[in-house]
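A short worksheet on the structure shown next.
And now, chain A:
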Amino acid sequence: MADQLIVVDDLVVRYGTATALDGVNLTVGAGELVTLIGPNGAGKSTLVNTLSGIVAPAAGTITVRGRLAHVPEGREVFPDLTVDDNLRLGGWRNGRRGRDTSRIYEILPGLVRVRKQRAGLLSGGQQQMVAVGRALMARPDVLMIDELSLGLAPIVVTELVAHLRELNAEHGLAVLLIEQNARLALGLCSRAYVLEAGRVVLEGPAGEVAASPRVAAAYLGGGVSAP
Partner candidate 1 sequence: MRRAALIGGVAVVTLVIPLILPAGQLATYVLLGLAAIVTVGLSLLMGYAGQVSLGQASLYAIGGYTAGLMSVHGLPSLLGLLAAPVVAAAIAALVGVSLLRLRGHYLAFATLALQLILLSVLSQGDWAGGAIGLQGIPRLSVAGVEFADDLSYAYLTWAALALTLLVSYNVIHSRAGRGLRALATSETAAAASGVPVGRYRLAVFALSAAFAGLAGGVYAFFVGYLAPGSFPVLLSIEYVVMAVVGGLGTISGPVVGATAIVLLVRALTEFGTQPGMPSYAPSVLSYAVYALLLVLAMLFLPRGLVPAAREAAREAARELAERRGRKAPT
Partner candidate 2 sequence: MTDLVAYILTGLGIGAGFALVGSGIVMIYRVTRVVNFAQGAFAVLAAMTASTLLAANLPHGVAEILAVAVAAGTGLLVGAVAIGKPGTTPGASLIITLGLGVFAYAVEVLVWGDQPRSFPGVPGAIDIGDSRVPAHYLLIIGVTVPVFVALAVFFARTDLGKALSACASNRYAARVVGISVTRMGLLSFAFGGALGGLAGVLVTPVQQVTFDTDVTLIVNGFAAAILGGLTRPAVTLAGGLLLGVGQTMIAGYIGGAYQTEVTLLLMLSVMIVQAARRSTLQEESA
């Protein structure tokens, strides 16, 4: 258990009287690529928001070793600020000295061209890169990404996935990926959780989860062949 960066134990989160997460257990280890899939409203974003400190749990524990960074659903860039400023603010928690953005431009060279542009004017894919780059500024050990592929063209998603693989392989970055595109998620990650109505209904190595009939039917389109 020593290299578990995130340990979520029996987590319960409520919004008023509605229970969003009902006793969730989840771990992310160092250098792991873990995915959390499930239908809309299952509570996936709630889990990430709770890990990020934005939502307070009602019960259960969260143990975190190392730094977490959050790439929110829908990118959520600062539209009126430039790309460079967006990145700088990603380093907000690092204090005054930790806001140098040059490292990010090395990892994501596609941002160099647009560094002075207002983030609100960029394409979806570029904004996603900004959001990822912003999260990387915090020098995280785990990158939590909420809906990486939503609204993005496949070619853009491929490029982003390549970056993630590179970061994982060369820098040991762990990733917790929330993803609607189950095929993509199970292809990239080594372990998976399936969340439905606030509960983990299935977990295990990605291959096994993908092969399970329940997942195949609900999330992988049954017998439909890949495009």
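Everything below uses one rule, namely that a residue touches a chain if its C-beta (ideal position, glycine included) is under 8 Å from a C-beta of that chain, and two chains touch if they have at least 3 such contacts; residues count from 1.
The candidate set was assembled so that all candidates are chains of the complex that A comes from, given by their letters.
The structure presented is a predicted model; accordingly, all values stated were derived computationally and were not measured.
**Q** Which single candidate from 1 or 2 touches chain A in this complex?
**A** 2
**Q** Please give the residue numbers of chain A that touch candidate 2 in the complex, ascending.
**A** Where chain A meets candidate 2, its residues are 52, 54, 70, 72, 76-81, 85, 88-90, 92-93, 96, 99, 134, 138.
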